[in-house]
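Every protein chain of the complex appears in place save one, which is left out.
Letters A and B name the chains as they come in the text, with residue numbers starting at 1 for each one.
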Amino acid sequence: MIRLERFSFTYPGEDQPALSDLSFEVPAGQFYGLVGPNGAGKSTLCYALAGMIPHYFKGTLSGSLTVAEIDIAQSSLGELAGTIGLVFQNPFNQISGSRFSVRGEVALGLENLGVPRDQITDQVDETLEQSGLADLGERSPFALSGGQQQRLAIASILVMQPAVLILDEPTSQLDPVGTSEVYALLHQLVGQHETTVLIAEHKLERLAEFTDNVLVLNQGRLLANGPPKTVLTDPLIEEIGVQPTRYTQAARQARARGLILKKDEFPLTLQDAQEFFDDAAV
Amino acid sequence: MLRFESVHFTYPGGVEALIDLSLSIEQGERIALVGENGAGKSTLAKHMNGLLKPGRGRVLVNGEDTRRKTVAQLAHIVGYVFQNPDEQLFSNTVQDEVAFGPRNLGFSPQEVEEMVRSALEAVGLQAAASEHPYDLLPAQRKLLGIASVYAMDTPVLVLDEPTMGLDLHGTRMVSSLLADCFSAGKTVILISHDLDFCAEHVERYIIMADGAVQLDAGIDSAFDDPGLLERAGLEPPQLARLARALGIQETPGTVVDFLAMWEKHRRRRSS
Partner (left out) sequence: MSTPTLYLPRDSRLHHLHPLTKLALIGLAIVAGATLPVTLWVIAVYLLILMPLAAWGKVLPAFLRSSLLLIWPFALSLTLIQGFFAPGEHILLQLGPLSLKLEGIQLAADYTARILVWLSAVILLMLITRPDQLMLALTERGLPRQIGYIILTALQIIPRFQQRAETILDSQRARGLETEGNLVKRLRALVPLVAPLILSSILELDERAIALEARGFTRAGPRTSLTTLKDTAPQSAFRWLSLIVMLLLILARAAGWMTA
């Protein structure tokens, strides 16, 4: 569904490419995580996948990037809208500002696509229901909490039934309650939809819950691409500046101090860690 | 150091943000102020440097009523790092930005220079001293925001979400800056949702909900009441959850603590 071949991108006036020689594929319907330290190029990659690069942010491209069989560089943002959705960090900045109700806000994308009114009504209702916003339909988008606003931002994209959904650290500005709300919604997506999802996230415990695969980016390059349990417990992660879970850290330290001898696989989640330390205790 | 005596505060819109809140914070304490958005954490913190004055009750900073002090005067005692650096940075260079606070406090040019140098060093931005703040990465701007208040060398430092958006490198910078504060005997108050980070640095948790302090405790009893945590929108830190899952009675703050507790627990079980 997403395919990059030797894709590079350099912002105007910069010597170093922001994305360098990236090649990877995301099969349809898969849920991919994206991690890397600050400045690794995660946001740039998200923008490129959504076509904001090169159509909003200019720069020099090489290689190829196709999403849903569309060559991004040859397309336009208007054509991509509805096929590729983008959600980013600040929920407030994603509210159009031109709608006075949550319902109207969700409908905006479909209106821009010229979808007939009956169909808009159906799709909006369904999406509101799915994203847990049905009771807030007549509220002002500005009267919502951060978590609700971010769910609204996601709903406003989902309603267009995109083939691909790109999320750039969607919970980084939310409190734990808001974060849980957003993840509950994403969880639902995994089961119900054939949407292909790529999410940049630094809360590794969350990624562990439901990603099929994780990409690791550092200085614009792809360092690793594999299942979360392998990739996110790799010492490499910590070396490049990604905070591992405390479970992984505790286990690795236990091993380093010789408290635990046999284990080579380090835990990523609470459940893994419990098993890890319980086994070692016997 | 800081004393809240039956403080009530109501916003002009009529929202009661603090209800009969009493609290006392001593010099050198390391505190996490936690709770859901809207619980009253920021309102409470803004009373510490006089940005807000109590409607009823009083707030004493170093024994003096904040109502009789200006914010600029209280800025000598309480440094406050706001969450979003973009709502603060205005200078043409990184070093000017950091110099702003110390200059306002009336330090001499030599002192200011020294304070700027050590603050930039503390967050690893020495090399960027002459750059424009907006040419920095967002995470670097965040560190700059912290440095610009740290430079003021106040005995009390309040940090609102200091690790938000920071990677491991940035988080470690904040950790070492906090360590410097602790060794200098400063009072540090973290307002944060990042309890994993808090657990590694603080010794006292003030859990707020509905405009009141719900629990004021050390790590051993801060996460005992699941109902309260739910109400305050909190999830215990990862190591605390792991310790509980393993049946360890104590609550670890750091990985080192955890391993020591686990060793003890393991020995007890095998004997």
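FYI, contacts are C-beta pairs under 8 Å (C-beta built on N, C-alpha and C of every residue); 3 or more make two chains touch, one makes a residue touch a chain.
Remember, it's a predicted structure, so these values are computed and weren't measured experimentally.
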{"item": "Missing chain: touched chains present in the view", "value": "A, B"}
{"item": "Candidates A:Gly63, A:Gly104 or A:Gly132 - the one touching the absent chain", "value": "A:Gly104"}
{"item": "Contact with the hidden chain (one of B:Leu44, B:Val94, B:Ala128 or B:Met152)", "value": "B:Met152"}
{"item": "Option from A:Leu19, A:Ile72 or A:Ala153 whose C-beta touches the chain left out", "value": "A:Ala153"}
{"item": "Touch list for subunit A against the chain that is not drawn", "value": "47, 50, 52, 55-56, 77-79, 81-82, 84-86, 88, 90, 92-100, 103-104, 107-117, 120-121, 124, 140, 142-143, 153, 156-157, 160"}
{"item": "Those residues of subunit B which, in the complete complex, touch the missing chain", "value": "46, 49, 51, 70-72, 75-76, 78-80, 82, 84, 86-90, 100-101, 104-105, 134, 148-149, 152"}
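Here is the rule we go by: only the chains that are shown with their structure count from here on.
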{"item": "Centre-to-centre distance between subunit B and subunit A (centres being mean Cα positions), rounded to whole Å", "value": "29"}
{"item": "Touching residues (chain side subunit A, partner subunit B) in the complex", "value": "37-39, 89, 145-146, 169, 172-173, 175-178, 202, 205, 238, 241-243, 245-247, 249-250, 253-254, 257, 259, 270, 273-274, 277-278, 280-281"}
{"item": "Subunit A partner contacts - residues on subunit B that touch it in the complex", "value": "36-38, 137-140, 164-171, 193, 196, 233-235, 237-239, 241-242, 245-246, 255-256, 258-259, 262-263, 265-266, 269-270"}
